[in-house]
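Encoded as structure tokens, the structure appears first; notes follow it.
With one protein chain removed, the remaining protein chains of the complex are shown where they sit.
For clarity, chains are labelled A and B in written order, and residue numbers in each chain start from 1.
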Amino acid sequence: MTLDAFIPESRQTEKPRESYTWIGKSMKRVEDPRLLVGRGNYVDDVNLPEMAHAAILRSPHAHARILTIDKRQAEALPGVLCVMTGAEAARQTGPLPSWANPPVHQYCIAQDKVRHVGEAVAAVVAESRYIAEDACDLIEVEYAPLPAIVDLEAALHASGDAVLHPDRGDTNVALARTLTFGPVAEDFAQADRVIERRFRWPRSGGTPLETHGAVASFDPGTGKFTIHANTSMYNYCGWMIADSLGVPAHKLNIVPTLAGGSFGAKLFSHKPCVLAATLARATGRPVKFMEDRIDNATGCDAHGSDRVYYAKLAIKNDGTLLSLKTRIIDDYGAYFQFGVGQHGNALSQVVGPYRINSVEVALEAVLTNKCQQGAYRGFGSEVANFVIERLVDGAAAELGMDAVEIRRKNFITPDQFPYLIPTGNMYDSGDYAAVLDAAVELSEYDSWREKQAEMRKQGRYVGIGVASCQERSVFSTTEFWMWNLEPGGEWTSSPDAVSLKIDPTGKAFVTLHAPFWGNSPETVAVQILAEQLTLDPADIEVTYSDSDHGFNSTGPGGSRFTVMVAGAVVGAAHQLKKKLLRIAGHLMEADTADLEFRDGAVSLKGAPDKRLTIAELANTAHYFRLDLPADMDLTSGLDASYVYDHPVTTLPAKDNSHMGIFYPIMGHMCHIPVVEVDIETGKIFILNYAAVHDCGTMVNPMTLRGHVRGGVVNGIGSTLMEHYHYDETGQLQNVLFTDYLLPSTLEAPTDIKIGHVVTPSPFTEYGIKGGGEGGRMGAPPALAAAIEDALSPLGVTIDELPLSPNRLRRLIRDAQARQSTGDIGVDSTG
Amino acid sequence: MKPAPFHYIRAESVEDALSALAERPEARVLAGGQSLIAMMNLRLVKPSCLIDINRLSELDYILLDGDELAIGALTRHTAAAASPAVAEHCPLMTAAYGYVAHRAVRNRGTVGGNLCHADPASENPAVAIATGATLVLRSVDGERRVAAEDFFLSLYETAARQNELLTEIRIPKAPENQGWSFQEMSTRKGDFALVGVAATLECPNGVCSDARVVAVGVGERAERLGAAEAAIKGSAVNESSVAAAASAARDSVDPPSDFHADTDYRRDLVFTLTKRALLEAHGRCQGRS
Partner (left out) sequence: MGAAREEAETMESVKIAITVNGRLYERETEPRRLLSDFLREDLRLTGTHVGCEHGVCGSCTILMDGQSTRACLTFAVMADGAEIDTIEGLGGIDNMHPLQAAFWEKHGLQCGFCTPGMLMTSLELLRENPAPDREEIRDALSGNLCRCTGYQTIIDAVEAAGKAMRGAGQ
């Protein structure tokens, strides 16, 4: 693919090596001890003196004008400090942050109308959450219901009262745009056939066990807010929360707590922060707002992609894939906080690992009366993976080609990297055939094909699926605005920062400027720093900065954090190393070129007994200025910070003929599950599961496997059982965990076999690639393929998720009716 | 999700509980609380008074009494599920417990509480009906016995009067050569059943002399599938007669539809689970190990 796009030079300073001391070690996590003894500091654990508790009155209507709110009884309840309506909140608090351009206005408490069930209509602050909820029950609200738009195709044509944001025009279409990359029409003209399918990817959500929350307080002495919260991005755009509150940015400090899981949901969880702070300001007391499970399911602002695809794949009869055309309708819910960032994201790997020549994407993003979308593991690319893999399987089926062979035939080959895909993104490195081969071997694919044949003879429905998927890492901010029709807000920085210091006793302190989500940033920082300075991990302490002290740091998400923390640690460590070498060289009267770091000391190369430990050097650096060279640039102390920018990213072309390089650190995976379907009940049994991942250089193989396995089980949920189900009036039917089903131990495969292939990135430090989103980005197409294979004797095709037992039975029943098998054991008339 | 306030009464004896129930028409009984407290946290119910009977150890027992197994209403599920007496004399209940919730819930939840809660997808009501159990209800007015078949009226509604306390469940000991089976389909193990079928079968010389088939998840309460029973009774038990009984079962129900399972799917499950239950029960017919 030749594009008029240039690939910047690599800024990698640490090349991948054959062996390391700490990198590549499956070291026990530094984060764990406090978590294991129940002393993790999550936001609900924050307890401030005089702290009061908030609850929200949730709208029972999906769409309605708020006519009157009578809060007198609620206010009179003993223990109630404040009952606040949207109008009252708006006197000082403006709209919530939004990255969409033009923005869609959302408020922490609804203004003139409610736009989804569960939206806050009022908020109560009381001495306890119990009393706050009692008070909510006493608030009387008069509503004038409006038509509820729940179906995304209906949303395209809605008008009048069914429009959620009339100030944007008489439409619920938030954005409609077609982007064409490469010679799509010509490629389709030379196709031998076109695989055409409609896919439905259902709305689900990250649903971490810990909900979103914030504890806010206002200090009248300083006129400053402090908010403890489990949101990320407080050091990237936390000032937007100050903006919403109507205060200058330096009058807000956001203090991170540990997050009990995020999976993207807590990327920028601004609403609880703004709400809690608004209430703290009004009551003069610290206020905690913690979402309960109903608040979360109905109003977390973090639902996942909810899409219909009309997809066409142009192919040759020999199995060559030529071109991809998709028409997408995406149901964004009631607001639009990230614009169509999820579709910018999808463009990063829309052709999968294949040499597809051209791509066209026609997108319509619609607004409906549901909780809005946020970020969810994959951020839209997991859907693109599903689409391309299902189309490739469809091509294989139509051509009578083996699923493995059609993939092998179309893979981008190792000699083609760095590879630019039609949309302009770059794939930095990879060896997709090696990953596929490893997966075929790990899964005992050939042996299972034999077993499958035997089992089929016994009347069992067993299937094997293969999915070869990209797993991009390290997003650039351009993905959030590249689709926009109107210019503005076109940020291009998405760095991460680390601060380092070594104290006079030689202990190292690493400060992260972004939070812990269950990924392992502390362990990564420790391993990288230990590698850089030959320190003992036991001598390294990791802490987190609040926003007052923080540097620009985008934080976890998009599988970026390991790469970015590593890059920032390396950048800061290099500065410290330089200084340490200078001081050592001076004290040892040696040329710095003759010195090296070894075993926690700086020693003479070839004569390691001639050394000064880092502790000794640190002590000198802190206290013995007059023993150091008199140079002005050499100051006392030993500290450095580094803001590590995205290692390689470029701007979209002005004419949008390509989107530049924006998500190039490209991991890859191949998942091969074996499933059995009980066709009478629709129940799925996973008989075998193999996943091979290429995440470049691995910092900690154990934690990476944790993400792969966790991601696979997450993906099993998405594929088989998770779906936020709204009825035709906009009521969310499955708010609770009794009805929104997360996989338990029994739904997880007994053994997810993991393999690794390593193609280091030429662009990141040590060649590391991200892997946090991993398993969820490959499991759905792999499982769908396996289930379709299992049911192939019945001629079932899988185009829609989740594959609940209910849906599978319907597919099976319909297929049997079509076939009229007359099989005695199965009821074909039911 | 916090419950609304209530007055709390801790009963120190059964008489205590009965007087409190009589004096306070609005009171509800708090046993294990695994269903009630969840509903209270959701504010789906807001009882103004709860009578905590968890101290009434005199209601926590499993005994043999003549031809019947007597289970005190406060018996925790964990104890019932692990009881050798239950395994021997009501193996259907032991089998059903393989599908009931999870350990922590079973530790606190009680047999009596579960029956009085009368969730249409709950397993024990089906077991009670299939085994022809009798529920013993006590009040300040005396004692009343209600057949399980007459006890479950509708969604969360039983024949127990407001002032009555369920004190005991009496289950006729399972005949020596009776086969049993409990089959359930749920998306995840331990979830509420989409459909469940309890079956007992007696088939001396391979011909069915008695059958009981009870389904859950097919309506507002556990339903005895008389049509299935009639179809298999008097027949030799084989694939064909079982399939006929399963078809009769399917045709006799009119299940509700929701997003978990639509009507057609529930019918499918009634067919499949009835078939599997009868086949498994038949396999167990000739003596238990």
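Rule of thumb we're sticking to: contacts are C-beta pairs under 8 Å (C-beta built on N, C-alpha and C of every residue); 3 or more make two chains touch, one makes a residue touch a chain.
In this text the structure is predicted, and so the values were computed from the model without any measurement.
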Inset, instruction - Please work out which displayed chains the absent chain touches and list them by label. - result: A, B
Legend entry - Omitted-chain contact residue, chosen from A:Asp44, A:Asp137 or A:Glu800: A:Asp44
Inset, instruction - Considering the whole complex rather than only what is displayed, give the residues of chain B touching the chain that is not shown. - result: 1-13, 15-16, 19-20, 30, 33-34, 37-38, 40-42, 50, 52, 54, 78, 101-105, 107-108, 189-190
Legend entry - Where the missing chain touches chain A, by residue: 26, 28-29, 31-40, 42, 44-45, 47, 129-130, 206-211, 258-263, 292-293, 516-520, 702-703, 705-707, 709-714, 736-738, 742, 744-746, 748, 750-752, 775
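We take it that only the chains that are shown with their structure count from here on.
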Inset, instruction - Between chain A and chain B, tell me the centre distance in angstrom, where each centre is the average of that chain's C-alpha atoms. - result: 44
Inset, instruction - Would you tell me which residues of chain A are touching chain B in their complex? - result: 128-130, 133-134, 137, 292-294, 680-683, 720-721, 723, 725, 733-734, 736, 738-739, 741, 743-744, 746-747, 804-806, 809-810, 813, 824-825, 827, 830
Legend entry - chain A partner contacts - residues on chain B that touch it in the complex: 1-5, 42-43, 185, 187-192, 194, 239, 243, 247, 250, 258-262, 264-265, 267-269, 271-272
